[in-house]
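First up is the structure itself, then whatever we jot down about it.
One protein chain omitted, others in place.
A and B are the chain letters, set down in written order, and residue numbers restart from 1 in every chain.
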Amino acid sequence: MTPVSPATSVLDPDRLLPAEESLRAIARDLYELVADAPIISPHGHVSPSLLIEDRAFADPADLFIVQDHYVTRILHSAGVSLSDLGIGGGHCEPREVWRALASRWHLFAGTASGYWLQDELTSLFDLHEELSIDRADAHYDAISERLRLPEYRPRALFDRFGIEVLATTDDPLADLSEHRTLAEDRTFSGRVLPTFRPDAYIDPHAPTFLSSVERLAEWSGSSLDDYDSYLEGLRARREHFIENGAVSADHGVRQPYTEEIEHDDAARLYARAVAGRLTDDEARLFAGHMLLKSAEMSVRDGLVMTVHPGVFRNHSTATFQKYGPDTGHDIPVVTEFTRSLRPLLERFGNEREFHLILFTVDETAYSREIAPLAGFYPSVFIGAPWWFLDAPDAIRRFRSSTTETAGFYNGSGFIDDTRAFLSIPARHDAARRLDAGFLAGYVREGRIGMEKAERIVVDLVDAIPRRAFKL
Amino acid sequence: MTPVSPATSVLDPDRLLPAEESLRAIARDLYELVADAPIISPHGHVSPSLLIEDRAFADPADLFIVQDHYVTRILHSAGVSLSDLGIGGGHCEPREVWRALASRWHLFAGTASGYWLQDELTSLFDLHEELSIDRADAHYDAISERLRLPEYRPRALFDRFGIEVLATTDDPLADLSEHRTLAEDRTFSGRVLPTFRPDAYIDPHAPTFLSSVERLAEWSGSSLDDYDSYLEGLRARREHFIENGAVSADHGVRQPYTEEIEHDDAARLYARAVAGRLTDDEARLFAGHMLLKSAEMSVRDGLVMTVHPGVFRNHSTATFQKYGPDTGHDIPVVTEFTRSLRPLLERFGNEREFHLILFTVDETAYSREIAPLAGFYPSVFIGAPWWFLDAPDAIRRFRSSTTETAGFYNGSGFIDDTRAFLSIPARHDAARRLDAGFLAGYVREGRIGMEKAERIVVDLVDAIPRRAFKL
Partner (left out) sequence: MTPVSPATSVLDPDRLLPAEESLRAIARDLYELVADAPIISPHGHVSPSLLIEDRAFADPADLFIVQDHYVTRILHSAGVSLSDLGIGGGHCEPREVWRALASRWHLFAGTASGYWLQDELTSLFDLHEELSIDRADAHYDAISERLRLPEYRPRALFDRFGIEVLATTDDPLADLSEHRTLAEDRTFSGRVLPTFRPDAYIDPHAPTFLSSVERLAEWSGSSLDDYDSYLEGLRARREHFIENGAVSADHGVRQPYTEEIEHDDAARLYARAVAGRLTDDEARLFAGHMLLKSAEMSVRDGLVMTVHPGVFRNHSTATFQKYGPDTGHDIPVVTEFTRSLRPLLERFGNEREFHLILFTVDETAYSREIAPLAGFYPSVFIGAPWWFLDAPDAIRRFRSSTTETAGFYNGSGFIDDTRAFLSIPARHDAARRLDAGFLAGYVREGRIGMEKAERIVVDLVDAIPRRAFKL
């Protein structure tokens, strides 16, 4: 009766499907409909150069640990110095870094990172025995060997993963030549799309705000303190992104605060911003205004607007100063949408061609604010569970918290939002399994029929993300 | 093994019961104890004129779509203009409105509205095949035919539904003649009770505050700016409601903020309020004071006090101006109870005959604030899941979040709070199924015995709402 995984593998073919047999049977049927569907990844952080250069990955430690702050943060929480993981420039023997993970593999039990890693090690590297300090070297060698093979190069994996669309995240002044090269490369069939990410250009609190707007003014040949040229510069850069295949603009803001202010007031604020003379409140006001202006630009040029709010970045100053950003200490905060977004929605909420996708790491907002907003405004879509919430139980809570208010068709489809290229299939697969399980529950409880569930499970990986991201 | 509903019906007799067989068996036994129990509906928005006039419902579109903003909001979120649904005065062919729903029926999969509609179409109209654009006309015709039959008139349905008590929601100056007519009608056996809803009279922020207090002053023949007469007028109107059967007064406030202020300060604020000269903060203060005074009146006259806070009404100004209130864009906000209600509870919290029922659309408050308050104060009751939370998964979360802290007997019993008359049985039935399933889980886990569960499931639809609402 006890359903231990077969001795030969730690990867259960029924993993993440519901425990109860009648549910699992339905879920399995639904999952099979989408298990091999192409991957649409309209938001993420893989670098396009990975696919341009198409070089072999360096080593198992770099691939699975050093480059993945989801992993290093857990090791750090157990007292491992980031320096000892090869972060921040110092040299570490990759095999030692790998052993640091292997000897602490139990820390990852039950975590989303542990799940993805397990999936990757087994599915991609045929390592059917669980990682441990005893097996650390054997695993390291086995992975290293594979990484030298041509079929483990990024492009080969891209094909193997069945990725149809992959969006990157890019600085507004990026020339996007890599995207063009890939688009023109007849040997490469995937769509790799840039994403316009203007945070550093529109939020005076951003550490690089000044240097960013200076570069923008330089590029557009206009005066730094001229607000209209600044707006025109942003519009022109968005145009450049659209010409290179972009479908969305992404906004990582502390709070989804928006404010409508008069042109002349905004111009004055901007002039003082570039002079570094805004108070905190003024900076917040200007950022809120620019989020609203970004929506206006989206209404005009058609770029889908995604908002990723509510993260306190670089919580540990000492860590940030020594190791830089994205080192595991971005911590969520309470996030408010109903009042904060109202000025924006008053202007553009009922525009039918405007798409505004709201993500959150404060899951209390799903049932209270995001689903009710998406259940009314034609422009609003519910972003898939993001970051810490991209995890099996959290994904179930997400579906449970949003579906009854807004249905399945007001969502974005799954978003992996990852810089860990090798984890993309494991992440999408997990989401598909969880959605199949969730739908199975509704079928088993007589809430939707099997035919309907079959349609929905397919739409969730195809029609729904295509519509939300205008693909 | 796959439990697809029988081909002849989309309505599973075991719907909403737990998937697992041992749980489902217990839940079924518990549900059967209450499946046919009378319906007590002590708070809702059905108009008494529906039962006075007892006319045939107009047509399927008006009945199921136009009058139900839970339904129109989902269609609106998919880009359908409210005008095209016959809202806001323009004429639309009802059959076309019905087709607009039928062609988008998949949007309702998994939603609470979809569940209720499915139940109504099958239980009341014997439509055993799921709605679709292909079946739109056949369904429309079948419903229309039924609606012309005498047994589909409101009073006949009231009897068929087994409604014992139905509360309406009424303006304090309503003369309540309809309630008297129904009470005196020997051919009608149900109790239809008015509910005193004074929001527009006690919150200076309300758009109709001035006209409301003017009408009240006129009715009582007192000077508009006389605070004592104003209070006396409210008390007299409550008395009028009580004489006509009212058991409760309902308060829809933005936040459950209360404040104790001195009589003379309150009188001065009131005088400035009717002169339209309050600042925002003063208006909030006065409204908080009047919520506390309303509690004081309840302590004296015995009306149960219900509070429905935390909704940002009419979020989209353009929609409100064109189509009016209750058109699908009331959006929840974070709601605080512990501090906000303290002044009120300091005064009246331990009064044993005072009943204060706290509803929320911010479900985080259930385990954090509402259940702990109800688990101490004899006056405080936990309101049933309301609005967006009146949905299967949300109801389960509600039970799970409140029972361990406050038990089953500190609640209000199920509240449908609906203006969709035909949905009343489906809503109460869903709640009964979910409570049976929840109790089954506790029985199966050895947390309560079957006998206790049998008592509780019955009390939840009878003794508990009768006690909470003093019926």
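List of remarks:
Keep in mind that, in the parts below, contacts are C-beta pairs under 8 Å (C-beta built on N, C-alpha and C of every residue); 3 or more make two chains touch, one makes a residue touch a chain.
Quantities reported herein were computed from a predicted structural model and do not represent experimental measurements.
Interface note: of B:Phe125, B:Phe188 or B:Phe376, the residue touching the hidden chain in the full complex is B:Phe376. Of the listed residues A:Asp68, A:Glu120, A:Asp170 or A:Asp362, the one in contact with the hidden chain in the full complex is A:Asp362. Only one of A:Ser144, A:Ser248, A:Thr319 or A:Ser379 touches the chain withheld from this view, namely A:Thr319. Take subunit A: the residues that touch the chain left off the picture are 1-5, 10-12, 14-21, 73-74, 76-79, 106-112, 114-115, 130, 312, 315-319, 328-334, 361-364, 388-389, 391-394, 397. Think of the hidden chain as still there; on subunit B it touches residues 18, 20-23, 25-26, 29, 334, 336, 338-339, 342, 345-346, 349-350, 352, 364, 367-369, 371-378, 380, 400-401, 403-410, 441-450, 452, 455-456.
We adopt the following convention: only the chains that are shown with their structure count from here on.
Centre-to-centre, using mean CA coordinates, subunit A is 39 Å away from subunit B.
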